[in-house]
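Before we start, here is the structure in question, set down as structure tokens.
A protein chain is absent from this complex, but the other protein chains hold their places.
Moving on, here comes chain A:
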């Protein structure tokens, strides 16, 4: 089976851009230019395109979010939200994107239309990281004020309920004393665990169902990135001293390791500070990005490095592992102009700056298609008013799709007729042969008689 994972890494300095490698072969793919991503500011929206929030000058009043289509190195769509956006994520199917602002506000956009659905004041200080739960219903945000909050998107978008309740969030977890640097959430729906890392040198494990602290792990240095092992037996914590610590999640470790309680061992490669981590489930590999501009790929079983990608001079600050989109099959990368152009034209419009108030009330409902298991990965999800528009288009002028369908139908008819002709021909031949045989036999019989 062909391995399909791509590694995408971004940097905080503009020259390095966004690098893209094939995880299996190590071949570098297209490099997307002019991006200075923020920490946690890189996302792949439903595998359709790459989006990244951009670092801004401290004086800048507006933020910047760029989109790249898979096939072109230049940024295709630029949006300028009303304030600098730091973390930027999309949900797993790519219908919504969420950004966290410098002032502590969180913005929720719909991808297809670029509409700003909701903006709310979430934290007292800048939002530092955002994570969707596995089923996309909850959003977990971490902030510079050391607070981790769990938001239910249903609650956030429900104006009536949210006005009545005393607070919007489901939980506000305030045990950290310094900036929250990273958050991950485990599997298991309502019973999942949340792990948050902070500059106070601790990682805290929370229960999502109770909203309370389960475990506090003190590390020898500040942890900037964490990632969960797929089995949730351990988690990996990339620290500023260059180590990647492995911390236990299961039972209490009996042996007291030299690093501290619950910490089993560490991965070390004389690198500078580890800034980001990712895990490839398909290859069972751990990926780490470092301050020195390298992406290291580890085998978590042997704790050895299996591969290294050189990203650039600046520090790597985001790594994503994504499945290769279907149209980007290996080898066909360069000569798939036609399809890529089509993809390019599919990029959604830029994100809106402000919440549009005079929207029709009934248009705000979002229609979700029933999720079957074998949905094509780039099947777009539309909200009702986009569908309305499409329908209107079809009604008024007849779209190309309709034409295509007509052609398709005609082709099919053609094929059928051709088939029929073939059959007639065959039958004619047979009859002919039969007649000839009959005649000849008759002659023979006649002659013998």
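In this text, a residue touches a chain if its C-beta (ideal position, glycine included) is under 8 Å from a C-beta of that chain, and two chains touch if they have at least 3 such contacts; residues count from 1.
We adopt the following convention: contacts and distances are computed from a predicted model.
The chain that is not shown carries the UniProt protein name "Pre-rRNA-processing protein Ipi1 N-terminal domain-containing protein", picked from "Centromere protein M", "VPS33A core subunit of CORVET and HOPS complexes", "serine--tRNA ligase" or "Pre-rRNA-processing protein Ipi1 N-terminal domain-containing protein". Contact with the chain that does not appear here is found for just one residue of A:4, A:60, A:76 or A:178, A:178. Contact with the chain not shown here comes from a single listed residue; of A:222, A:263, A:276 or A:386, that residue is A:222. Shown as candidates are A:214, A:281, A:402 or A:436; the residue that touches the absent chain is A:214.
Taking the complete complex into account, residues 58, 103, 124-125, 144-147, 164, 166-168, 177-179, 191, 193, 199-201, 205, 207, 212-215, 221-222, 240, 249-252, 272-273, 291 of chain A touch the chain not shown.
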